[in-house]
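These notes concern the structure reproduced below.
Here the complex is missing one protein chain, while the rest keep their positions.
For reference, chains read A and B in written order, and residue numbers begin at 1 within each chain.
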Amino acid sequence: MAVANLLGNLKKSAIAALWLAFLTLPVMVIRVDTVEKTVTWRWMHLAYMLVGSFVLAVAWHFLMDRRDRGAANRDSGGGETQSALSLWLENPSVMRPLMAFGLLVAVAFPWVFSMYQTNILISALIYVVLGLGLNITVGLAGLLDLGYVAFYAVGAYAYALLNHHFQLGFWTVLPLGAILGAFFGILLGFPVLRLRGDYLAIVTLGFGQIVRLVLENWSAFSNGPAGISNISRPGLFGVTYGVDQATTYIYYIMLALVVLTIFVTARLKDSRIGRAWLALREDEIACQAMGIDNTRAKLMAFALGATLASLMGVVFAAKTTYINPASFTFMESAMILAIVVLGGMGSVLGVILGAFLLILLPEYMRAFSEYRMLIFGATMILVMVFRPQGLIRAKRKVYKINTEAA
Amino acid sequence: MKSRWFLTVLGVAMAGLMAVGCGGEKKEEKKADAAANATAAAPAKKLVLGVAGAHSGDIASYGLPTLNAAKLVAKELNAKGGVNGMQVEVLAMDDQCKPELATNAATKLVSEKVAIVVGHTCSGPTKAALPIYKDAKVVVMSPSATSTELTQVGNYPNFFRTISYDLIQGKAAAEFAMSELKVKKVAIIHDKGDYGKGFAESAQKTFADGKTVTVALFEGITTGGVDYSAVVQKIKASGADCVLYGGYYPEASKIITQMHKKGVKIHFISDDGVKDDTFIKTAGVDAEGAYATGPQVLADNEVFKKAAADHEKEFGSKPGAFFPQAYAAAQALLNAVAKAGSTDYDKVVAALHSELIETPVGKIKFDAKGDAEGASFSVYQVKNGKYELVK
Partner (left out) sequence: MEYFLQLFLGGLSRGSIYALIALGYTMVYGIIELINFAHGEIYMIGAFMGLIVAGVLTAMGWPTLSILVIALIIAVLYSAAYGYTVEKIAYKPLRGAPRLAPLISAIGMSILLQNYVMLAQTPDFLPFPRLIPDLEFMGPYANFLATSDLFIIITSISVMVALTMFIKFTRMGKAMRATAQNRKMAMLVGVNVDQVISVTFMVGSGLAAVGGVLIASHIGQINFAIGFLAGIKAFTAAVLGGIGSIPGAVLGGLVLGWTESFAAGYISSDYEDVFAFCLLVLILIFRPAGLLGKQRSQKV
């Protein structure tokens, strides 16, 4: 049985490899120059492609089998079974020490590792918060937002401009940025209240593009594509730091913000508004029928998500000390969305894992230089295919009512 | 069961990655320390040349030729026994032309104790990364970051470049239009990018100072667009007798083709990003007569001829955008290290300011602000499918 299965897989893989080789033949092998009228044939590439795709196909079939068997097991077992790991993680006597340990490692990190490591970890932490913010809009309230990066830009430009023109410091602008973000969130929220699904997605995408284009074109306001440089790093009571210390300092600020965000979102999820969002996500009409104020819930979701993004924008501007519109493209929104979905929609731990995976992976793959984005794209597909629910599946809180006692 | 298995694998993989990333780096640092300690006794074997820039994403076509150029220079020098007895190794750092990734790339290079860097491709990321390099005393040389303030403000003594900056380019193009072409009314178009808009603004300023020319139109276009007929009609309606375009060759060739299709046959002047043979190839006959400013890459420049031939041999294609500048940057940096005798920051900087070197952009050294000196700058015109020097 197993042998037959293996042979079958090998045969399938061979066919897949031949098919892929045929598919990629023109692009891989032929290079033309229509002006000079020359054609170059690179047959060696075909051989690489054949071998490579065969190995990949074998791995694919192997993993696919596992996945399908897993699914079959689950079906026969009936209902959703919780994995042993998540059960284990849920146990407070395991969870608490684990969290404490994680925090300890996080606090010690900049003293143990180099500035580069700290630097990319700050990026990852920024994306953790961005992911958690978008998670409110997309994961909890079910409003697909493809222009999330606009709010990130609002925060970044708020700090950059206020710093540039009025020399306002990081700590002054941080709350201002949050308020501005909430304002923009509501501003976007109003016109799209009626829209659903992909119509909502395209309008938010449009909003994101509009913000970027305005920043690009309105030079008098934003200095256009040349961007704003020499933004101050955060100071503490008038003390300014060099690059190295500032990195460590920003790292701790970020760490505190992440912990705060995790706390807030975790509490929000089980609050009245959090339950309202979940209801909104599942069925808008039923939600309204139950007496939930849809408009308010939607606007809250947009505003909260935007606030977090805007906060991160401020930190981002302070960290890179230079911003230009190129950092706020649609691809950035897509990346944040990928963090949420890949990590597991609605799950805090999932979003954290997703952010670490998607932000740190390309950094650690620098050794592959030109090939890293290729591998990155493939990884995204693979994770999605083998974990469609995301890395960590979000759990609904179950309220148990003890009927016997009553 | 399944999710547990998967999570374990994922966890192990992540841990492995972290370990490889951190561990590798730790080792590197130790090695570097050891090397530093041992320099007195025996010279280290490797000289790492960092190449930071857009190696993926939609700007990659302007960043990857730089990487190729650095590889070629390294290969050539290694064949001759390296620099100061060290083999040159190229370390590529992708920034996708994004400021935040540029800071990551810069800190990575600094962590790896790289002392000389060719990069970055775009001005914005360069601005974001320079404070980090400056702090770590790394010498940086860009083949393509043209933002005026990078050198002219004087914030970054560690920054050099082999390309002339926006102010000069825009001014040269505008002056050429005024004095040689005697235009009266000009339409300035740019691609809204850092580079293109910088060029356009500097030209606009020069026209305003010159007072003999009116700027009838100043507008940005969307890169990657499929159709520029609206802008072309606008140029036509404005009655301009010259178009000045700031940006890169793909859009330039689209615009000039559409202009000719719509019967708008007026002067077309553009910048270094257009002075590329690919422009002539993509625009075909429509490129005839177009002007572009650029450094003097003379057809009989031996270094350039050899570099281009090497590129064909090594990569099987013609060199891409900013290749001569990148080749010159890698040459200049490595030459400075050779002349300085070490990668000591002050000595390398001093050598860059004083040592002349023969490069594809001419025989150059660098002025006090970090701009290349000796690279002559000229205006070219497309004649019979080739860029020919006019001034």
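Please note the rule applied: a contact is a pair of C-beta atoms (placed from the backbone, for glycine too) under 8 Å apart; a residue touches a chain by one contact, two chains touch by 3 or more.
These figures come from a predicted structure and were not determined experimentally.
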Touching partners, among the displayed chains, of the absent chain: A, B
Residue, one of A:43, A:62, A:101 or A:199, that touches the chain absent here: A:199
Residue of A:64, A:168, A:186 or A:361 in touch with the missing chain, whole complex considered: A:64
Of A:14, A:106 or A:214, the residue in touch with the unshown chain: A:214
Full-complex contact with the absent chain, from A:26, A:102 or A:175: A:26
Touching residue (missing chain; options A:8, A:97, A:242 or A:388): A:388
Touch list for chain A against the chain that is not drawn: 19-20, 23-24, 26-28, 30-35, 37-39, 45, 64, 67, 138, 144, 191, 194-196, 198-199, 201-203, 205-207, 209-210, 213-214, 217, 284-286, 330, 334, 337-338, 341-342, 345, 370-371, 373-374, 376-381, 384-385, 388-390
Those residues of chain B which, in the complete complex, touch the missing chain: 56-58, 60-61, 63-64, 192, 219-222, 224-227, 229-231, 233-234, 237, 249-250, 253-254, 257, 261-263, 278, 281-284, 317, 320-321
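Here is the rule we go by: only the chains that are shown with their structure count from here on.
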Between chain A and chain B, centroid-to-centroid distance (C-alpha), Å: 32
Of chain A, residues touching chain B in the complex: 31, 35, 40, 42, 66-67, 70, 73-74, 83-86, 113-117, 119-120, 123, 216-217, 219, 224-227, 229-230, 242-244, 247, 316, 319-324, 326-327, 356-357, 360-361, 363-364, 366, 369-370, 372-373, 386-387, 391, 393
Chain B to chain A touching residues, read off their complex: 1-8, 10, 14, 17-18, 20-22, 25, 29, 55-57, 64, 67, 92-94, 97-100, 103-104, 107-108, 110-111, 122-124, 127-128, 131-132, 135-136, 147, 149, 155, 192-194, 197-198, 220, 281, 316-317
